[in-house]
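Only a single protein chain was left out; the remaining protein chains are all shown in position.
Here is subunit A:
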């Protein structure tokens, strides 16, 4: 501990122990505890207590009957636990009887303070930190803590109840780790008393008729098997397995969700899943006992397992597919199997769940679609994958929701009534449909997919979220549409679809909802990036009004849309798909270049998003040697840097440095090493070419921009500039000019100006800089030191422990109106 902090600590402890001094900020005690944890992790707690007796005094003081704040009491319990985690410190605190007085019956446990959840939480967390060694186990047994923890599992506070369960798992695992002479035997009878007590409690809870108790026991077991894979866990599972299996005989199955979590946790545990303790049978039994709404998650979990009997996987997949099979069956145009499940006898239960209530139907379908969506990209997904029927099911669902489905059967019509206009199912089905694009499907089904997507994109009833998902799914299906191997071009069918799609996109770009216009622009950018070079796409796009509309959206009232329009126009322009924009002042009159339009946005737009988007486009253009830039690159870079340097948004200034970096690399050649700070062998290079090479950088005033950024009040800008200048210096390292010390009046004046800039006065410009002066200034600057300083958070001083202690002390006595105020 710093001497400064050590000096402040007694006063702080006195403040904490004083019930008349409330803490202003509830985060202070948390941060104080964080600090003590850091100290004790790095050194001896015993030494800390001996060197700072005020800490023990504080812990003793909180035990005195007084009106102490529950927060301070809770803090003290947690702090004691942090100290007692080290066994020698534990013994030290035990000698003073401090631990039983804090954690035993005589402590807060028996007092009025116990009614505060924060105190109960502090008690549990204190014990959780403390329980790290065998002595702690004896202590827990002696003070009867385990019984209290049992009761706290049912606490009214979610946090306390959850922490109690976690603590039980920790104690069980600690007691089974055993003393130094070796872990306990594998016979449950040989287990330590503490472990037996906990297991006994779990058994009792599992036999209970009360669902909360069963849930608590199942959660404790789930965490145990999830975190601990020692051999004793197998013994535990063998012992408890019959009790868990017995839960399945109850109707309804109690705590089904927790039961599923437990079984999956056991199945994932390497030791347990391989042992022959009836796990697979129990899983199969559970799958058949649970209702389809509860069984889906279990089925997904089973299918995600690496090693699992084939029959169980088949059963799980059938459970997962059942609701969609039901949909297909209900909407089938003719008799016969839907192709999703061979046996349709088992789906009567699903039909019962699906049809009578809208809430149940929507919930089950959304869950099923989400589960299948998660399963599809996994390598262990079932094989063969029923792609065609699943595509059919997704399309059918979308048709039912959109009102275009016309099922013949009564069940189908009923389903149609339930799903019509249901946004939840639409969203889930579109996501699923998009994921299904990873696989191909029969051509007639793919045609249906495109048809239903177009229907959604066209529909005036589609909500903005649904439209966004429809755009995303469409892009994914276009990406996957069949094409010539090795060629990324769109095939003729996709191009036909595109011709139908573009008028829809056109309409959507004129939507009154900004969300829709924005999603449309994002979709256009994606498509252009992918197929902008392809003749068919170019032809279709140029024949449409989409580019012109996109250009108009550069002046959209919504800044998000303007930013997306900037990105889209940048992309269109890169691909030569841009129509020359009309001047805002004279629409239809004299046309001005896109570059001019974007520069106008950069210098005048009141919001950061479009300006940032412009900088990204410019950087990309420079990188790609875009036609508008190549003409006079230096003028372009100089103009952009000048505007960006004055921007109030630090992200625009940071983007300016990105552009400067690209220009620098293009002028001086790419960096030899990926890391600018890596030691690279010097390569001899003549001095004069370097100064010559720096000329363009000087002409565009890149150094003035970078030096100004180096002292920017926003740290990421300064950091980026520092990186850029270090890169430049690395490039100079090989040059002989670096070794030549040079001092001149120019250098001195620049260095003086930089000093003023550093002090915050950036009014005076540097003027025209000569390459030699730049080199000399770079040589003299401690850029590495600056980089180290900038690597720290800008508020690291205010966040330091010393600052925390000072703040806590400074707050004493001045609490007034401030504390109640909040934003």
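In this text, contacts are C-beta pairs under 8 Å (C-beta built on N, C-alpha and C of every residue); 3 or more make two chains touch, one makes a residue touch a chain; residues count from 1.
Quick note on the criterion: contacts and distances are computed from a predicted model.
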Practice item. Given the options "Fructose-bisphosphate aldolase", "Elongator complex protein 5", "Integrator complex subunit 11" or "Aminotransferase class I/classII large domain-containing protein", say which is the protein name UniProt records for the missing chain. Key: "Integrator complex subunit 11"
**Study point:** Options A:230, A:491 or A:515, residue touching the unrepresented chain
**Key:** A:515
Review point. Among A:134, A:464, A:533 or A:639, which residue is in contact with the omitted chain in the full complex?
Key: A:464
Check your understanding: Hey, which of A:278, A:309, A:608 or A:639 is the one touching the hidden chain?
Key -> A:608
Check your understanding: For subunit A, which residues reach the chain that was dropped from this view?
Key -> 24-28, 30-31, 70, 116-118, 156-160, 162, 257, 260-261, 264, 297, 349, 352-353, 356-360, 362-363, 366-367, 370, 423-424, 427, 464-465, 468, 515, 518-519, 559-560, 606-609, 612, 648-651, 713-716, 719, 760-763, 789, 791-799, 803-804, 806-808, 810-811, 814, 817-823
